[in-house]
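Reading through the structure tokens given below for one structure.
As you look at this complex, bear in mind that one protein chain is not there, while each of the others sits in place.
Read from first to last, the chains carry the letters A, B and C; within each, the first residue is number 1.
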Amino acid sequence: MPFTFENHHNVVFGDCDPAGIVYYPNIYRWMDGTFQRFLQQYGGHAAVCEHLGAVGLGLMETHAKYRRPLKDGDALTIRMEITEWSAKSYRLIHRGYVGDDLAFEGTEVRALFEHRDGRMRAGEVSRLKTYLESRSEP
Amino acid sequence: MPFTFENHHNVVFGDCDPAGIVYYPNIYRWMDGTFQRFLQQYGGHAAVCEHLGAVGLGLMETHAKYRRPLKDGDALTIRMEITEWSAKSYRLIHRGYVGDDLAFEGTEVRALFEHRDGRMRAGEVSRLKTYLESRSEP
Amino acid sequence: MPFTFENHHNVVFGDCDPAGIVYYPNIYRWMDGTFQRFLQQYGGHAAVCEHLGAVGLGLMETHAKYRRPLKDGDALTIRMEITEWSAKSYRLIHRGYVGDDLAFEGTEVRALFEHRDGRMRAGEVSRLKTYLESRSEP
Partner (left out) sequence: MPFTFENHHNVVFGDCDPAGIVYYPNIYRWMDGTFQRFLQQYGGHAAVCEHLGAVGLGLMETHAKYRRPLKDGDALTIRMEITEWSAKSYRLIHRGYVGDDLAFEGTEVRALFEHRDGRMRAGEVSRLKTYLESRSEP
């Protein structure tokens, strides 16, 4: 069963740099924000972590390809999907569209961080998957 | 005739600081973003400036009072109003609500910056007001 | 005895907006960052809060006047001073300079937030002052 979410952002002047196009770290903010809004359906990042005894659902790796510049006034739609579950990480794809045009395509590889033996470690992610599945067929 | 605009933002994890509440510079980003979305109704910041021969609709002064902490998951509504026109500046009030609760109240004092005599100066803002009025009764 | 701190930031392209000047919420990021670096001398925000049994040293009110546009390449110096202690808040002034030119002048009114009776409240700030004083004359 796929985990997907669709998010929207109206690009504004302040998202852009002196070349007049979106400053690229903002694209990562919108990717992360889309995942966080997905989690809000399950109570939000803090509630999910508390349920799982985790510290955070942080990042191991991120990547993006920029296909088309984004500008002030663009109505951006971001479509997220969790595409892969490994033992200690899971992979999300985020695609940003303005109308039918693909503006960017990004990947987040996330973990489930726990405190163990006095340091932060990546734990098994299967229980996150199980938890999300148990909540998504009400 | 009042110039008003209403904008929305779903607060996410990444908007917040280690205390778990919104990092306050983001509140100014949302205030500015609300004004920019207001301008998008008139073609956007670049088009309005080009029409008026201006460089930018930048800031002289900003202020905010924080009434209630904002958190991951809050559905924020920002209501903007231009409340005062002076010779070389105009004043905007932004009020941020979560439901009926006022979360912040902010002010922006903006100018109409022009290049003149080799430097950037604040010009007369009456022509911005006239331009907005001429476009808002279609 | 005055509490002061001096911080530096080299303004870069990505700090600026399509008009080529610094996007103003970044100025508040640098003001807050200057206060946080001041706190790092005392162990940092988390350590100071833990010592005082507080949740955070958050904001009640902020303000800034912009005197001169900042641009890519400007070497910015921010001079902070705590200028006033009230019962439940304290006031900081931040002045940003490029060389001898004042670029902005800002104010932060901060509190000492505590959890009490199930909600977050502003507590007495005298013990923060006492703590900082006790540590600054080693």
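The criterion applied here is as follows: contacts are C-beta pairs under 8 Å (C-beta built on N, C-alpha and C of every residue); 3 or more make two chains touch, one makes a residue touch a chain.
Everything numeric in this text was worked out from a predicted model, so none of it was measured.
Mapped onto chain A, contacts with the missing chain fall at residues 17-19, 21, 23-26, 28-29, 32, 45-46, 55-56, 58-66, 69, 113, 120. Seen from chain C, the chain kept out of the figure touches residues 10, 12-15, 20, 29, 32-33, 36-37, 39-40, 44-46, 72-73. Residue positions on chain B in contact with the hidden chain: 13-14, 16-20, 23, 25, 72, in rising order.
Operating definition for what follows: only the chains that are shown with their structure count from here on.
The highest number of C-beta contact pairs joins the chains B-C.
A turn of 180° superposes the CA atoms of chain A on those of chain B, with the angle given to the nearest 5. Inter-chain centre distance (chain A to chain B, centres taken as mean C-alpha positions): 28 Å. Centroids of chain A and chain C (each the mean of its C-alpha atoms) stand 31 Å apart.
Within chain C, contacts with two or more other chains are made by residues 17-19, 23, 25.
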